[in-house]
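Can you keep this structure in mind? I'll have questions shortly.
Here is subunit A:
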Amino acid sequence: MDNTLFGYLNYAVYGTAVLVILIGLYGTMVKKSLLKVVIGLSVSDSGLNLLIVAIGYYKGGTAPIFSPGFLENFKSVSKMVDPVPQALVLTAIVIGFGVTAVALALVIRLYRHHGTLNIDEIKNLKW
Partner candidate 1 sequence: MVGTPVLFIAIPLLAAFLIPLLGMIWKELVRIVPGLVLTYLLILAVNLLVHVLAHGPVVEVIAGWVPPIGINLVFSVFSGFLVTLMIFLGLLVWAYSYRFKRNVDYEPALKYFLMLMMLITGSVGIVLTGDIFNMFVFIEITSISGYGLTAFYKGRDSAEASFKYVLLGSVASTFLLLAIMIIYSQLGTLNMADIANKIHLMNPTLKIVSYIFFVTALGIEAEIFPLNGWAPDAYAEAPGPVGAAFAGIVVKASVYAIIRYTFTIFDLSGAFNFLIIIGMITLIVAETAAIRQEKLKRMLAYSSIGQMGLVLVAFGFGTEEGVFAALFLMLNHAIIKSLLFFSGSYLVYNSKCKYIKEVNGMSKFLPVTSLLFALGAFAIVGLPPFAGFWSKLSVMTAAADSNMILIMVLVLMVSVVELVYYLRVVNRIYFFKKETAIEPKKPTFNALVVMIVLGVIILAIGFYPDVVTGVLHKASASLMDKSQYIHHVLSLRQ
Partner candidate 2 sequence: MEKVLLDILGAIVTFLVAFVVGMTYGGLNRKITARVQNRKGPPWYQNFIDAYKLSSKKSAIHHGVMHHLGPAFLMVTSVMTLLIVPVLSHNNWFPNLNFQGDLIFLLYIMTFGPLGMALGAGQTGNPNSAIGVTRGLSMMVGFEIPWVLALVALMIQYHTTSITGLMAVQAHSGTWLMFSSPFAFIAAVMALFGMFRYSPFDIVGAPTELASGPIAETGGKYLFVMMSSGSVFTFAKLTLYVDLFLGGADNLFILIIKTFALYLIPLLYSLVSPRYRTEQAIRWFWGWPSFFGLLAILQAIIF
């Protein structure tokens, strides 16, 4: 790892992504409101997506789109960033959306059933 500005960026991007994941998890684990719990899940998903996309990045890379003239100008595909994480993140986002939708629907059901959003009061099933 070089000590240039880019070296710090290294820490900054991954660090941010991990931090966002952790913040999301913290919200999931500590917040009392069901909605906040779901938001926590969503936040950690975002962090994760950020992390995945960041892996695919190359210093100075271009978008993996062979727009007219690209091959003529660059001659090499190695200038492109890795398209695979992008494809994966697309899937991850959609799945994250699906899960969030289901979770929100469940929150609605729980609110209907218990009349509260406090997770500590929704403990009928235990032991």
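Quick note on selection: all candidates are chains of the complex that A comes from, given by their letters.
The rule is short, and it goes like this: a contact is a pair of C-beta atoms (placed from the backbone, for glycine too) under 8 Å apart; a residue touches a chain by one contact, two chains touch by 3 or more; residues count from 1.
Small disclaimer: the values here were computed from a predicted structure and weren't measured.
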So which of these touches subunit A in the complex, 1 or 2?
1
Interface with candidate 1, subunit A side, in the complex: residues 21, 25, 28, 34, 37, 41, 44-45, 48, 51-52, 55, 84-85, 88, 91-92, 95-96, 98-99, 102-103, 106-107, 109-110, 113, 122-125, 127
